[in-house]
Structure formats: C-alpha cells, structure tokens
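One structure follows; several queries about it will come next.
Excluded from the complex is one protein chain; the other protein chains are retained at their positions.
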C-alpha cells in the first residue's frame, strides 16, 4: 500500500536556476520505489541477491512547482500495473504537510534474471514476493480509484 | 535542424547494475537541447542573459538497450512542437556508428521571464530567436515525417 | 558538538565497480555539515537569507573501505578550525552500529557576503551565530583530543 519516503533537498541537487534540477526526481522516485518494496516484502538488495532485478524500461515526469534547497519532501509511491513480467509505479512529490503537488511521475520495469538479464516470471521465480506485491497493487488500485472518483489531485 | 551531441559515458554515470543509471539520460538530453539551441541561434546562457528561461515542464524516457562505461554516444535532438509559449524536443541515444536505438526521450518546456518566472511570449520577447527556432522546427518536422513514412526506428 | 547524520546509499550513488562512487562522499559531508549548523544554530538556508554564505575552499577525502547500495551510514561532522573568517570540518563515515571507519574527510570554508561574495567577518556580521559555533568548536576540540589521547580511530 502506498509508501511515503521523506527526502530533504541537498545543495548538490539544486541548479543555477535556484531550484531542484529536473533529473533529480527520478532518483527520488527510485528511493520511494525501493522503500515501497522494502515495506511490502524485502529490500531491493535482498531481491537482487535472490536473483531478481527490476531494470527501468521507462519513466515520465511532470513538473508543476519547483522544490528548493532544504525543503523536506514526501515522495509517495503507488503500484499502478502489476503482472508476473512487469510492474509500474506512480509517484507524487509534495512538501511535507502541504497538499500541493510539486511533481508527479511514473516508472515502468521488467522483472529480469540478475545473472542473464533475461525476462523472468516473478510468479514462478519468487511466488511469495509476487503475492505480497499483488496484494499491495490491489490496495493501491482502490486508493487511486477512490481518489479519482473524488476528482481530486490529492493523490 | 536535428543536432547531434557526442557524450562519452563517465564512470560516475554508471551504477552497480554495471550500466548507465537511468536518471543520467535527461542530463544528456539537456546537453543535446542546449547544443541544438546554440547551433540554431545562440547559447542558452546568452538566452538567460537576455531574459528568457526554458524550464522543463515534463520529460519521458524509454530504455531499450543499456549504455556502458566509456561508450561514445550520439544524442540527437529534434524539435517536435513549437509555439510562442512552448517547445518540445525528441531525443535519441545511439552508440556512435551504430544504428541501434539505445534510449529515446522527450522534454517539454515553457518560455518564461528569467526574473519573474512568469510565462512569456517568445515571438514578442525575442522575435529573431523565435523565427530561427520556428524554421528549425519545420525542418525537423519534415525529417521526422520522412523517417516515419519509411516506417523505421532509425530516427 | 559533533553531529551525526544518517544516509542510506542510493542506487544512483553506486558505480559499475559495485560500490559508492568516490565523488558522492563530499555530497554526504555537505549534508552532515548543514545538519551540524542546523542543530547548533540555524538552517543553512536561513543563514543564506541573512546574508552569509559558506563556499567550499577545499576538500579532502580518504577511502578505507567501500560503502554499498542500501547501506545505512552515519556521517559525523566535527568543527576542527574556527575563526571569524574561516571554518573547517572533519567527517567520518561508518555503517550504523559498526565502529569501522569507511571514509574520512575534511572541508574548508570561508564566510562570504551572500550578495557580493566578498570575505566577511562572521563575528561582526552575525555575532550570535559566531558565539554558538565557537562553543561547538571548543566542544569538538575536546572530543577529538580525548579520542586521540586514547590513540583510537573511533573519531
């Protein structure tokens, strides 16, 4: 179920426009994604040791308001698609305690064998992990549907 | 017209999966975009001095094949949308001398006043720059259409 | 007095040698330094708003053992020199709960006017901040002396 990660903006993450550089958000989304998996099932490093990797096949990001140095941010991750072969996440970035959406994004991933980098069926390779993630995915779907039916940008 | 930038993969740009980290590509696309503008009209730093900024409002990226340390890459940038208020770029990343598409992406930008960060009409603010970029945009549109009509992924 | 900051190693911070890239440590030291100042007196962003900047004039770093993806690290910062014109920090990086020193480093800084970038006398510009930092510096000196007299690498 939707996992929230806190990030404080580093000086090195800003650029000479005075705000966070746009290429930093995918790095934060990655933190939120690995926190999500850790909360749901196991650390991503443990997953890699057990032979499964989750390379990124695509990302997208929409920038609405800039974040600034020293801002305390909340990155929330949701699973939006899930199958034995693929997983997709949706992310929001807000200042802690503020409802305003600064940035939102997505990432798409394939499950691959950590040695051969070949596609892998997660349901067969790690059935327990698959079930846990699938349950999380279904909870997130309900969350996101409920949010959309209230016609809100809160999510 | 489509501008090509060369980039050699830095050690710091790889991650422990052994390949280039996915958040590095938007940084390379930014290089290609500023090279494009420099070739077409003027340096981006000059544009900023003249009062126009080009903040990123959105990006997307699709990862097909990984790039590795020390690879010599060609990042090609095309303008895919252009108006007095907005501009969009499309990028491809290939190894130099190879037709294989490693990564492709897009970025969307608004023209804003460098002091107020308010939206700005480029046609009014910098008419000469607007005309030059518009001519480039039309050349790129023809290039991309021709490529699509040959039903190829070369572009 | 010595301030401890926790950092979890990000995937993007590793390189294809499988460990944290060496250029990441100065970024972590910066986090520890700004946490230190925040704990002692005020946030660095507040300091900047009040007109004082702390640009880096020099750094050094010694790498003893590598950190890896997902490691939970403790970065400790100490003030090792302090005057109205300059400040120096010493940093250690260890895994949380482990006495082993992974990396140690230093940074040197000048106090400058945030608008003119000219050298500035902190004692005159912000006397209260100066006194607080000076007290911290003296506590750190005692800490580091005590540690050295026990001939230990703990610090």
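Note that the chains take the letters A, B and C in the order they are written out, and that residue 1 is the start of every chain.
As a working rule, a contact is a pair of C-beta atoms (placed from the backbone, for glycine too) under 8 Å apart; a residue touches a chain by one contact, two chains touch by 3 or more.
Keep in mind the model is a prediction, meaning the values are calculated, not measured.
A.B. asks: Which chains here would be touched by the one that got left out?
C.D. replies: A, B, C
A.B. asks: Determine which one of A:2, A:23 or A:75 touches the chain that has been left out.
C.D. replies: Candidates A:2, A:23 or A:75; residue touching the omitted chain: A:23.
A.B. asks: Which parts of chain C face the unshown chain closely enough to count as touching?
C.D. replies: Listed in rising order, the touching residues are 17, 22-24, 26-27, 30, 53, 55-63, 66.
A.B. asks: For the chain that got dropped from the picture, name the residues of chain A it touches.
C.D. replies: 11-12, 14-19, 21, 23, 68-69
A.B. asks: Just checking the interface: what residues of chain B touch the absent partner chain?
C.D. replies: Listed in rising order, the touching residues are 8, 10-12, 27, 30-31, 34, 43-45, 68-70.
Simple rule for what comes next: only the chains that are shown with their structure count from here on.
A.B. asks: Please compute the angle of the rotation superposing chain A on chain B (C-alpha atoms), rounded to a multiple of 5 degrees.
C.D. replies: The C-alpha superposition of chain A onto chain B needs 180 degrees.
A.B. asks: Based on mean C-alpha positions, which chain is nearest the centroid of every protein C-alpha shown?
C.D. replies: If one averages C-alpha positions chain by chain, the most central is A.
A.B. asks: Chain B-chain C contact: same residues or different, taking over half shared as same?
C.D. replies: same
A.B. asks: Which residues of chain C are in contact with two or more other chains?
C.D. replies: In chain C, the residues touching two or more other chains are 11-12, 68-69.
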